[in-house]
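For reference, the structure is listed below as structure tokens.
In this view, the complex is presented without one of its protein chains, the others remaining in place.
Note that the chains take the letters A and B in the order they are written out, and that residue 1 is the start of every chain.
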Amino acid sequence: MGLAKRKSAYVEYAQAVPLKYAIDPDSCIYLKKGKCGACKKFCEADAIDFDQKEEKHTLQVGSVILAPGFKPFDPSRFDNYQYANLPNVVTSMEFERILSASGPTMGHVSRRSKDKAEPKKIAWFQCVGSRDLNKCDNFYCSSVCCMYAIKEAVIAKEHIGEDLDCSVFYMDMRTHGKEFERFYENAKTKHGINFIRSRVHTVNPVPETDDLEIRYVTENGEIVSEIYNMIVLSVGLETSPEIVSLAQKLDVDLTEGNFCKTSSFDPVLTSKEGIYVCGAFQGPKDIPQAVVDASAAAAAAGEKLAAARNSLTKTPEKLVEKNIFGERPRIGVFVCKCGINIAGVVDVPGVAEYAASLPYVDFATDNLYSCSQDTQEVISQIIKEKNLNRVVVAACTPKTHEPLFQETLINAGLNKYLFEMCNIRNQNSWVHKNNPDLATEKAKDLVRMAVSKVALMEPLKEAELEVNQTALIVGGGVAGMAAAQSLSAQGYETHIVEQNSQLGGQALSLFKTAKGEDIQERLSTLNSEINSDDKITVHLNTKLTEVEGFVGNFKTKLSSNGDDQVLEHGVAILATGAAALEPKEYHYGKDSRIITSLELDKKLIEGDPTLKSLNSAVFIQCVGSREPDRQYCSRVCCTHSIDNALELKKRNPEMSVYILYRDIRTYGEREILYRKAREAGVIFIRYTLENKPEVLIDGNNITVKITDHVLGRPIEIGADLLSLASAVIPNKDEALAQFFKVPLNDDGFFVEKHAKLGPSEFATDGVFLCGLAHYPKPIDESIAQGKAAASRAITLLSRQIIFTSGTVAATTQADCSSCGVCISICPYNAPSFLEEGPFAGKAQINSVLCKGCGLCVASCRSGAIRLKGFDNDQIFSQIFSMNEAV
Amino acid sequence: MSEWEPKIVSFLCNWCSYGAADLAGVSRMEYPSNIRVIRIPCTGRMSPKFALAALREGADGVWVSG
Partner (left out) sequence: MPKDLIGSVMVVGGGIAGMQSALDLADSGYYVYLVEKGPSIGGAMSQLDKTFPTNDCAM
């Protein structure tokens, strides 16, 4: 990014995957001038090849997925912010690096000017390169900047301290994602971050200080000038010109904002068959949405290629495992030099020699690179030749390399748990580089500890579990339907359980999508496709009454008007949806002209002729959303009301249409609707939570009173129609949550596995989620998540057999005192009391559900539980063999 | 300051602190070498007996992190 210098031979960042050096051809002296080559001389692995040239490869593939991402907007062309001239005006991406512990300032927040001073006052300018047709062509909202600006301000305060003054200058705060509104509220109330609704027009340097003077107009028209130490430009997302030309080459259509064109009903399909899209190229979006799309695109690609599944992948041959029962340990120790990473500090041959002297060690050696393919083969060969039955590798970290070496053991016919890795690089040579003697001593200690542990390791069995190839989907709205179609197209038997008498869920009451597509028409096509799909069984008017089992083997009792049926399935997708809040304010229910957004949609679907004759329509936003007792944004209502306002204007251009709002949240390219509505003459009036509009019914007249945010004066609007944008309320199905052991949040939405990286699945294996039950979202996002849930489910189903980990807890029932502590303490519901047999009433542990955390082991007062692979004697042996060390 | 350095035994959770210790290495941070790490699957596995055993074996401090 140019914030700091880097060498020509570089690793992008410390956690890069692959963690390999690359050479920057723009700055390498050898590549530019033909001299130097020092790196080639010094590289022990002989990995430098200056002759590598660009090569062309031709690949034959069944589908293509485009995930080329975005480019942060370059604000150099905005002369009013002087980004190009003033060092203390930085972009949000640069500020992100300044905050990062692995960034150029090691996470110490300092200015870019020569003084490198710690700033005391920082301002964020929102919508730089977004929602702006005056200075750039990006009309759209970039969707993510409001949240990242708040985050950066909060983290900056964490780094510098509470005294740091942070102000965010914005037009509308768009915190429409899950848990975002709370984050925003906390930023205001707990962290004291200032939010100022204004677009700053000028930034001027304050002479001789490197400070910045800004001028802006407040909401009540006052011109203010303030001085800040640093300014962060919240730059938007755009598609780079290279990607635009790639799209043209591929004949993929783009939108007005240069994102990939998709339809709401096929949100990851490009205009070209066989080419799918995900991530920010599909539209500006945050990480979870990109992850949802990514899985959806994988599902869409898989649907078309299902017949060729497993035709190009290879399954490694399985070797017979050697039985080592009753044998004394014969340990092999391999000490890695890791080039000079370890050997540059630690006396590796010395450590290997020391290892050879330890009890039960039959063989010890050192390797240049233990992880290289050839060394792997050598190790495997040595295990066989020397008849070793335990292995220690002293090298880097088990976090990255344990699976690789375990694979080597398997290839040598050994159980993979007869292995211990010893960390002499990340936790030794790299952190004690100035103390080679001490580092060598430490390496010997660590090897000794590992040897004593591995001697006690036993072969562990991984339980094999067949995965039932049927999927159950709970909820037959669009998300559930999309998931069902994807599963069926990939060849899986799918059951949809719907408690109502027809499929469609909330979509049944929706008129059009934000892109103007007819929802009812599409829904009826979907319905007939699903009904004629012989792999999908629909159970209407049906509820779940009981769920037993776990990943791969669920047994669910379905009940329909007194008829019970048991369904066996391997995975479950929860798509139970949400409903519209019935408003308790604004006189809802007292007058037929006061209706909810969905009721207005119904009138639009039916083509109600009275809509044409209205003189005035008023929309009130955030009815029940963003309130203290419902602290979330319902995400869909701004777009929905604007869409309906435009529709009313279309039916009667003379109609006066008002939208009363708190922040307009037409994120992404939905922003175009906001612009169109203003052009069409829809009047937008902002209100605050403290100063809500008032609705009066006086005889035949409905009057809405509100304080105009521009005039600052109360105004009265006569309304022939009042449409309330009521909140999206989750069904909060606690019984279902209990059945599948999945959590609900305070608002009643299901809690996904990971807010960013696991949005369509639960922490409970084999259970997935999509649609409104996760969080309010429009149809296109529901469909994408339906497909994503299917994709995640298929990664499990397609394995057919799953193996559980060998490092799980097990009980010795004779020692169990039946206290039940393990049962109450286990986060995964793995322990239970045996119901029959000689040990009835004693605890047992289901190794399929056990994640091997060891909580039950530590809590068992009778010492009846052991954790295989981390057993007491194994850990004690490490402690006891430390005596020479401590 | 005296030359005495405490000997520390640490029990680190595989999923967080152990990874952090790796990251300290990747970032080439430096710290004194008189620490011995025992990797455990989760601090839930930690037992008071491990801490006592380490102290009995001569450790001056036990550090549990996760």
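Note that in this section a contact is a pair of C-beta atoms (placed from the backbone, for glycine too) under 8 Å apart; a residue touches a chain by one contact, two chains touch by 3 or more.
Everything quoted here is computed from the prediction, not taken from an experiment.
Contacts of the undrawn chain with the visible chains, over the full complex, involve A.
Considering the whole complex, the residue from A:L99, A:I193, A:A809 or A:I865 that touches the absent chain is A:L99. Set against the missing chain, the residues A:H108, A:K135, A:R182 or A:K272 yield one that touches it, A:R182.
Between the chain not shown and the residues A:N134, A:T189 or A:N310, the one that touches is A:N310. Taking the complete complex into account, residues 1, 11-13, 15-20, 22, 59-70, 72, 93, 96-97, 99-101, 103, 107, 147-148, 150-151, 154-155, 177-180, 182-183, 246, 278-281, 287, 290-291, 293-295, 297-299, 301-302, 305, 307-313, 490, 755-757, 791-792, 794-795, 798-799 of subunit A touch the chain not shown.
Going forward, only the chains that are shown with their structure count from here on.
Averaged C-alpha coordinates put the centre of subunit A at 31 Å from the centre of subunit B. Contacts from subunit B toward subunit A in the complex involve residues 7, 9, 14, 18-19, 21-31, 33-34, 36-42, 44-47, 49-50, 53-54, 57-60. Only residues 14-15, 101-102, 397-399, 423, 425-428, 430-435, 438-439, 441-442, 445-446, 449, 807, 852-855, 857-858, 867, 869-870, 872, 875-876, 878-880, 882-883, 885-886 of subunit A touch subunit B when the two sit together in their complex.
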